[in-house]
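Let me begin by handing over the structure; questions about it come next.
A single protein chain has been removed from this complex, and every other one stays in its place.
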Amino acid sequence: MDGIHKNHALTVVQRVLVVLLVIYLILPFAWMVVYSIYPSQNLRSTPMDFSLSDITLSSYVSLLGDQSFIVAMRNSLIIALSTTVICMILGSLCAYVLARFRFKGSQTLLLAMMTVQAIPAIVLAVPLFVLLRGVGLFDTQLGLILTYTAFILPLVIWMMVSFFESIPVNLEKAARIDGCSRLDILRKVVIPLSGPGFAATAIFAFITAWSDFFLAKVLTGTNTLTLPVKTASFQGLFAMDYTSAATAGVITALPVLILALVAQRWIVQGITEGAVKG
Amino acid sequence: MTRARVSVGERQDRRFAIAASAPAVLTICALFIYPMVYAVVLSLYHLNDKLPAQTRFVGLGNYAQLLGDQDFIHALGRTATFCVFTVFGGVALAIGIAVLLNVKFRGRTITRVLLLVPWAVPPVVNGIMWKLIFDGSYGVANEVLMAVGLTDTRIQWLATPKLALAVLIFAELWKLTPFLALMALASIQSIPSNVYRAAMIDGANAWQRFWRVTLPNMRGTVMFLLIVQSMWSIKVFDSIYVLTGGTGGPAEATTTINFLAYLTTFSYLDRGYGAAMSIAIMVIVCLVAVFWVLLLGRRKDA
Amino acid sequence: VSPTAGDSEASGSAASSPLKPDSGDVTGELTILDDNTNLVFQDGLIDVFQEQTGITVKTYEMGNFNDLHDRFATLFAAQDSSFDIIMTWAGWSAEFGKAGWLQELDSSALPSDLIRPALDAVSWDSKVYGMPKFASVQTMFWNKEHFSAAGLDPDTVPENWDDFVAAAKACTTADHYGYCCDMGNPAGAYQNYLRALLLAGGELYDADWNPQLNSEAGIEGLTKMVELLNLHKAMDPASLQITNASDLNDVFAQGNTSIVFNWPFQWAAATKDGAKTTAATTGNGLIPGINVRSASIDGSEGYAINVNSPNKQAALKWLQFASSATAQAQIVGQEGWFPVSQTTLDDPATAEALPVVTTYKQSTDYVTKRYGTPWSSELDQLLSVQVNQAMNQQITPEEALNNAQEELKPIVERYMA
Amino acid sequence: MAEIKLTNVGKKYPGKNADYAVQGISYTVLDKQFVSLLGPSGCGKSTTLNMIAGLESVTEGTIEIDGVRVESLEPHKRDLAFVFQDYALYPHLSVYDNIAFGLRMRKMPKKEIDARVKESAEKLELLPLLAKKPRALSGGQRQRVALARAIARRPGVLLFDEPLSNLDALLREKTRSELRILHNDIGATSIYVTHDQEEAMSLSDKIAVMSRGHLEQYGSPDEIYNTPATEFVAGFVGKPRMNLFTAVPAGPGAFTLEGSPFVVDGVSVRSDQPVRIGLRPSECGVRPAGSDDADGTVVVVEPLGSHTDVIVDIAGYHFVVRVTGFADLQVGQPVRVVTAGAVRHVFDATTGLRLNADD
Partner (left out) sequence: MAEIKLTNVGKKYPGKNADYAVQGISYTVLDKQFVSLLGPSGCGKSTTLNMIAGLESVTEGTIEIDGVRVESLEPHKRDLAFVFQDYALYPHLSVYDNIAFGLRMRKMPKKEIDARVKESAEKLELLPLLAKKPRALSGGQRQRVALARAIARRPGVLLFDEPLSNLDALLREKTRSELRILHNDIGATSIYVTHDQEEAMSLSDKIAVMSRGHLEQYGSPDEIYNTPATEFVAGFVGKPRMNLFTAVPAGPGAFTLEGSPFVVDGVSVRSDQPVRIGLRPSECGVRPAGSDDADGTVVVVEPLGSHTDVIVDIAGYHFVVRVTGFADLQVGQPVRVVTAGAVRHVFDATTGLRLNADD
């Protein structure tokens, strides 16, 4: 538990638990992968037929050959990336101010932003639609980007504030004496320094934007159909296709998974730093 | 007596502060103020799109109706069940995982990395995934159970109300617990190791060290986890939508309050009532958060 | 901000008179939001339409059926006019028509030979809000191989419920059940209940739209379903979790059940490559009745015009085109749906292109209903809870339907007030 | 050339009812002087330094550098460099880039930057470390990087905020000497904040002793040590701490620690009121005595190698005496305290101001 005595030796129970945990973590996703590479008959026969020779990527080929799927992928990528970039720029600027300048109401502002998290998206769908249509942004990528930005910014700010607060004030003083403006400090000192936190937050923003389903469903037409909406559509009234759904699921999850795994060091560290404060 | 001097630097700082925070604040305001006001006003109206003639201002009438609405109360009950399992179960499981992964062993890093897998799986995919597993005809869960002899007929997980809710809880736990576990782990690791050493010398065994040192020191984090998970659980939508084919079924077993608000607004087109429901949900989320803060927040040291 | 300001406007325009076809030349650009059932429009019919009328189809979007309701709700609530034409069917025509979102059509705009259930699917309260694009009626499909294996005559269709139960029981083996249906979601629960009720010779509403869910026929119908599952054990328990007809398609086409009552496209699914059934081994016939010879439910789809559309005349042309012989021939021939006009139905070429049309023709002699109402969503939802409990034997069919009746009454009153 | 003049400088941090963090500070630091700000934690040393640097605004008074008022000049326009207690190295930059950062911000030509970095790195023996990141360095090395960064800019003024307090004892002492050598070498006017009186004494030309936001004394180490202007200074400077006790008059030029036989005579101050008397431990002695003529009893004997500290309990007051070598005394032994060779520091019992002139 605290690893003082039994530093490197796990008890049998612990070993079993770790193995179970690992299985628990990967198996569901692995099963979806299996579903996407075997013809459905193989998995619907009893017993299931896992002959390696039956493995086929045809479902991937056909999905990736489907223009609308590619468009959805592109939409999702553009929207999630732009949202992330905007969130990180606006968010770190605002978080920096909240972390470094104490002014009346800064705490209130931070709290008020968090209550945004409590709002169910359902109530906002129609008014948001009206709003976006009113300014000509309905069914445009920018419309979704702005919406996501508004939803994700408060969390980004919340996270970044805690990372920024952990940066020694003296570093900023040093930078000011070295001739940095506030913006320089943010760009050259604060952000590079909150590296893991920054990366973790960015990935968090990306995943949130990438994964959103409900708002995308309501606020998009064909032009901006996103991947989760497309993926969910594989179980329509007249079109449930488990293999395609599984394949789409894998494809939808894969970029985020890869991103998360590549940046795992930062994420774990970022979460750690943020949580220590919480 | 004192001249309050504002130096050039301070003035510049002030200007910077305003300029830097404005874009974010304005974006949030721009996209939330109108919809929120719209929603609040809407919630004061009787407005069913299918009954345009009956549209009228009812003040808090919708809210009053909520209090006596059996559907809402049942949904509230289901939400409570769902929350009890996902919040308490989730946080407890997260702490358990964190404690397990706090022990040094080979492969610990990779195990921690694997915690990110469920987090990275979008809710929609999560729903599909569990559907593949718990499908009543072809799901692998039944195959496995039948293979080990725990059942001889296929269990209709998603057709049996209680089981469907259980599957939903399970799916949600799978997705969110690992992330909570990472946070719990971070919190455990921030407890200085010497405190454990002190406890060992004081004669506390592993179990006592967990209950008397680890857990009390995680109070802040546990509170945070409870708040976050409560928020997620009360507002759960995507998983239900995908797992139940957009119905909240079977037999409304997975119709939580948020899903009911969705059905009311989008299926029944009873938008005024739906808005009132959504705002009630928002209030409930805030109340629950405040509840955790009051229960576990930092009490002033004497 | 006044969320209601626009709605009075909307109801205002809804009050405008039914749309009559303009005799003059109609031009314009159309935007259409369809579901993804029909590919024939995209694959050529649009071009034909443009050629015929000189009207351009600027956008033809195919949305996922499951997402469409939410999208329509959003679009209409915001008085949006980005689509001139939307796809509709029985439930939505009533619902959106009642909401004043669909343009009412004058009878002069309608072809005279529309088949009744198909017309019902685009009407509510004797107002017509659109035109059908295809008709869909459930018929019975059976696996002839299973019948033979069970010692039944593969070419004899059970003509009444008892025969049907006997056949389903006989076909039930360790491998598969004799019968399977899709009652996993509210719409499915409603459909299966309604079909049973009709087969028992009942009616869902009286002439004044007073619901009679718990009528004798209703209770009898539901009881038969419960018995099929729990007493005869001839119904696949997975029926309670299958949420859509295409899954049912698959179950049948993979030989995992012997009998289904399904939409016409079951034929296409059962005979396509990869299916374990073929045209030769798939039987098709009327659904066996309980107290009547047969009855069925309707699933026709059509098009309606957005009340906010600035191009109503052009839109009307599209509606007429979709129900015209040209379009119908393709929908029937290439996609396996039933035609909406008597003329096409009577055309011998039609039966040749789609063998199941023969059964469809027979079925027009019997009751085919859907009862699309503005409260369909609410009804589906509340009924599904009760039906699920009855099927799981937590309550009796009678209790279930009494409950449902009690819940439905105030809702209907509200809408009919 | 850089002369720094503070006139009546005061600072209030924002916040309701906030007290002055610093008030009425005036002194002049001459060009090339090394001045320490000495005082306990929270006395306003860092605040003063930050105002000089321009990192905090000045609430009252003026600060001039070379006769030019700088209160509203931005930090980087003041020709000064700052060395922080926690070094404040940019963790994401290599040693080289840390040193070069300030030069780059000043848009110096690349070549000159390189030359300057190399030069200052050489001066501080950092050449082999230029490519490393700060986290790969030891505490002492980080400290040297911070210094190198400061001097690379060749500023007229060098400000230090407790630059050694994060080093361990050995390293602290070593770096202290190097700092002094460095100062002699580069000759920038230096202001050095510390709460360690030994550090201040050993490094400075002048020391400004502060307490609770006020300046207690400004003078050379010699003055500070030998003629502390206030009881506070007397108690703060010198190690071990000066023995300071309230004494009541006991005859002409004599005072006694009340309730004890311990008498200090030869005091040049006349007073019929109790005064505070200060005696440095190292100027006193101790010798065994019989229990009848003893001033008190030994409570602790601390051998420290070259000398031993003996603590004598005199009527409840712990009087410290530092004797050379190892003392042959036992705990509990009655002793007499010898004060003959000790300078008498006398302070007013209420104001704490020095009463006797320099002697």
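When the chains are written out, they are named A, B, C and D in that same order, and each has its own residue count from 1.
Methods note: contacts are C-beta pairs under 8 Å (C-beta built on N, C-alpha and C of every residue); 3 or more make two chains touch, one makes a residue touch a chain.
Worth saying up front: this structure is predicted, and the values here are computed from it rather than measured.
Chemist: Touching the hidden chain in the complete assembly: which of D:A121, D:L137, D:V193 or D:I311 does that?
Modeler: D:I311
Chemist: Please identify which residue in D:S36, D:Q85, D:S211 or D:S282 touches the non-displayed chain.
Modeler: D:S282
Chemist: Which residue numbers on chain B touch the omitted chain?
Modeler: 191-192, 194-195, 197-204, 208, 212-213, 216-217, 219, 301-302
Chemist: What chain D residues would touch the chain not displayed?
Modeler: 40-41, 165, 168-170, 173, 176-177, 180-181, 184, 195-198, 201-203, 221-222, 225, 237-241, 280, 282-283, 299-300, 302-306, 309, 311, 318, 326, 331
In this text, only the chains that are shown with their structure count from here on.
Chemist: Measuring between Cα centroids, which chain is at the maximum distance from chain C?
Modeler: The chain farthest from chain C, judged by C-alpha centres, is D.
Chemist: Which pair wins on C-beta contacts, B-C or A-C?
Modeler: More C-beta contacts join the chains of B-C.
Chemist: Please report how many Å separate the Cα centroid of chain B from that of chain C, as a whole number.
Modeler: 38
Chemist: Give, as an integer number of Å, the spacing between the C-alpha centres of chain C and chain A.
Modeler: Centre separation, chain A to chain C: 39 Å.
Chemist: Using CA atom averages as chain centres, what separation in Å is found between chain B and chain D?
Modeler: 55
Chemist: Which chain A residues touch at least two other chains?
Modeler: Answer for chain A, listing residues that touch two or more other chains: 44, 125-127, 130, 229, 232, 235.
Chemist: What positions in chain D touch 2 or more of the other chains?
Modeler: Within chain D, residues 54, 74-75 contact more than one other chain.
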